[in-house]
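Let's look at chain A:
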Amino acid sequence: METSIWRALLYLVGIMAFAGLNAAYLGWCERKGAARIQRRIGPCEAGYAGLLQPLADGLKLMSKQLLVPDGVDGIIFRVAPVLAMIPAITSMVVIPFSENIGARAMELSVLLLFALASISMIAILLGGWASGNKYAVISAARSVSQNLAYEIPMLITVITVVLISGSLNLREIAIDQQGGFWHWNIFRLENGHFLTMWISFIIFFICSVAETNRAPFDMAEAESELVAGFMTEYGSMGFGLFMMGEYLNIVVGACLTATLFLGGWDCPFGKTPGVWWFLIKIYILIFTFIWIRWTYPRTQIYRLLNLSWKILIPFSLINLLITAALIKVF
Partner candidate 1 sequence: MSGYWSDIFTGGKSLLVGLTITAREFFKPVVTEQYPYEVPTMTPLFRGHIELIGNEETGAPNCVVCGMCQRACPSLCISLDGKKNEGGKGKVLTSYVLDFTKCSLCGSCVESCNFNALRFSKEYNLASFDKNDFIMDLLKRLEDQNQCKH
Partner candidate 2 sequence: MNMLEKTQAALAELFPQAEAGEGATEAAARQPGVLRTDPARHGSHLDVLCGPDQVVAVARIMDREGYFLEAVSGVDWLEKQQLEIIYDYNRLGGEHCRVMVRTQVPRSEAVVPTVSAVFPAADWHERETYDFYGVHFQDHPNLIRILLPEDADFHPLLKDFTP
C-alpha cells in the first residue's frame, strides 16, 4: 500500500513538472521558432539565448493585478482560466510515455481524453461569455462551432485506430505497434492498413490543430478581427493560464498523435524503444504545429467549417469503411 502512495506522489509531481515546463518553454520555443522562420533572433536578453524569458514573463504576469472588470460574471470569469488548465494537465495521467512510465493505464483512456478535451472548449465558452465583451462572445460562439465540427472527424479517425488495435486503452494501442516503423499505425503493412491510415493521420493532425485553436484555425482569438477573442478582458495570470492551457493542449494533442499513429515509445528501427523516442516524436509534432502557425494566414470561419463537413468528415468516413473492410477481408 505504501509503495502505491509514493508512486502516486511521484507521478503527480512528475506530471505537474512536465506540464509546467512544457507550458512555459513551449512559449519560448514558439518565439524562437517564429523568429528563426522570420530571420530574427527572438528573445535574447533574459539569460543565455533568452532562456529565462518564460520565468520573467511568468513573474510579470503573477505580479499583476487580477483585474475583474465591471459587469462581468465574477465567478465564471475567474473559473474559466482554471478550467482551461485543469483538463489539459489531467489528460497527462493516461498518456503512456513508455512501457513503464505512465500514471494510469485505463481501459477507456481514449474516451477519457476526448471527454477532457471538450472541457477546455467549455472553458473558452465560459471565459468569453462571462467577459460580457462583444468580441469575446463572438469568439466563444466561433470556438464552440469549430470544436464541434472538428471533434467528429477526429473521433472517426480514432475509431479506425481502435478498430485496428482492438482496444480503447492508449497503452494497449502503443504496445500493439511495437517493433519498427512498419508496425506503426500510419505505415502499418499488416492487412494493407498503410493504404488508408496516412490519410487518417493527416485528418487527425488537421483536427488536432483545429481543436487546439492554433493558426491557421485560430478563429477564437483571431487578433486582427476579434482583438484577442475570449481573452480580451483577461489580464495577469488569468491570461497566463489560458496561454498555458493552450500550450498544454498542444502537448496533449502531440502525445495523442504519437501514441495513436506513430507507435508511442517505439523506435523506428525496432531497437531500443524508450521514453526518448516518445519525446522526440512529440517535439517534432509540436515543432510542426509552430511551423504551420508561422507559415499560413488565418482561414475564415465558414471555410473552416466547410473543410470539416465537406472534406474531412466524408474522407474519414470512407477511411473508416475501408479500414473495417480490410480487417474483415484479411
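The candidate set was assembled so that all candidates are chains of the complex that A comes from, given by their letters.
To be clear about the criterion, a residue touches a chain if its C-beta (ideal position, glycine included) is under 8 Å from a C-beta of that chain, and two chains touch if they have at least 3 such contacts; residues count from 1.
Note that the coordinates shown come from a computational prediction; the quantities given were computed from them, not determined experimentally.
Which member of 1 or 2 touches chain A in this complex comes down to candidate 1. Residue ranges of chain A in contact with candidate 1, taken from their complex: 33, 36-41, 44, 291-292, 294-296, 310-311.
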